[in-house]
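Only one protein chain is missing; all other protein chains are in place.
Right after this comes subunit A.
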Amino acid sequence: MTRSLAAWLAGIAGAAALVLLPLALNRYGIYILSLWAVMTIAAIGLNLTLGYAGQISLAQGAFVGIGAYAVAILTTSGFPFVVGLAAALAVSFAVGWLLGYPALRVQHHYLAFVTLAFSTLAYLVFRNEEWLTKGIYGIVGVPRPSVLGIATAKPLPFYYLCLGALAVVSFAVWWLVRSPWGRAFVALRENPVRALSLGVDTRRYTLMAFAIGSALGGVAGAFYAPLVEFVDPTPFTLALSLNLLMMVIVGGAGFFLGPFLGALIAVLLPEWLRFMEGWYLIAYAVFVMVLLVISPTGILGILDRHLTARRTRAASQARAAAKPVLNSEAA
């Protein structure tokens, strides 16, 4: 009970900080925080596919691109943002579902290559299909929407819009991973053959894991487009997919809060290490390598191991206290 109470208090404190913090920040600071919220949404999606369901994807950046283009194309043609958001969600869900089919046949690094190929393909479409995407010139002047009559053109209201989206996505995914679906996803990751023999339709859950994870990439893109107000192909190369993968792994794949932490590091570290100029990527790389040697399950993995060890100690102390006479079997 006290543990869940502590978790609730930490959650409320975190949410309050996210609401209040931007009031003390300048325009650029608010932009960075908005970018964090958007990237966290995409990373949450990838965490669902990779961390929970165990299906590697190197295409999450492409789905951010699909979502961004959906919103950019539709809103610059006069449709409201909501229509763009719905299209971003629907298209990335459908494409993600289709991308799940190879995962039914290939796994691990082979699957990584299939998704990598898709990522490259998506980039080529963004760059070359000028009739749709305006190619390398990009789509200029993506408008920021009005929500319930409130214009979000200024940085602060738009940040709150992104934060609201993050809150909705977080709640939905929190619900999902605690539902029987979440359990089936974990079963899929840990032992698909056994899961199948227990009646888990691994095929359907695999496709769902891909589709939902990708749809969240699309949602992130839908907010990314009005955030930067300009969409061209360059942000959506393989580098973004790899960056999102880093966020999930550094934060802790398969932990609910992993993507929040991973995105925080990936978005803020370049700012903190600005004094290092071009060297910051090297510093980031060294940090990631050291982290993964110490804890392959990311930063939250360290915390988890620490907590588990403490609980085990407490439990064995409780057992020892309850049963003072040792018998050989109890060990």
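Assume a contact is a pair of C-beta atoms (placed from the backbone, for glycine too) under 8 Å apart; a residue touches a chain by one contact, two chains touch by 3 or more; residues count from 1.
Keep this in mind: contacts and distances are computed from a predicted model.
Hidden chain, UniProt protein name from the list "STAS domain-containing protein", "Esterase", "TonB-dependent receptor" or "ABC transporter ATP-binding protein": "ABC transporter ATP-binding protein".
The chain not shown here is touched by just one of A:Val114, A:Ala187 or A:Ala211, and that residue is A:Ala187.
For the chain missing from the display, the contacting residue among A:Arg27, A:His109, A:Lys154 or A:Arg178 is A:Arg178, taking the whole complex into account.
The residue from A:Ala15, A:Ala90, A:Leu132 or A:Leu198 that touches the chain not shown here is A:Leu198.
Residues of subunit A in touch with the missing chain: 176, 178-181, 183-184, 186-187, 190-191, 193-202, 204, 312, 329.
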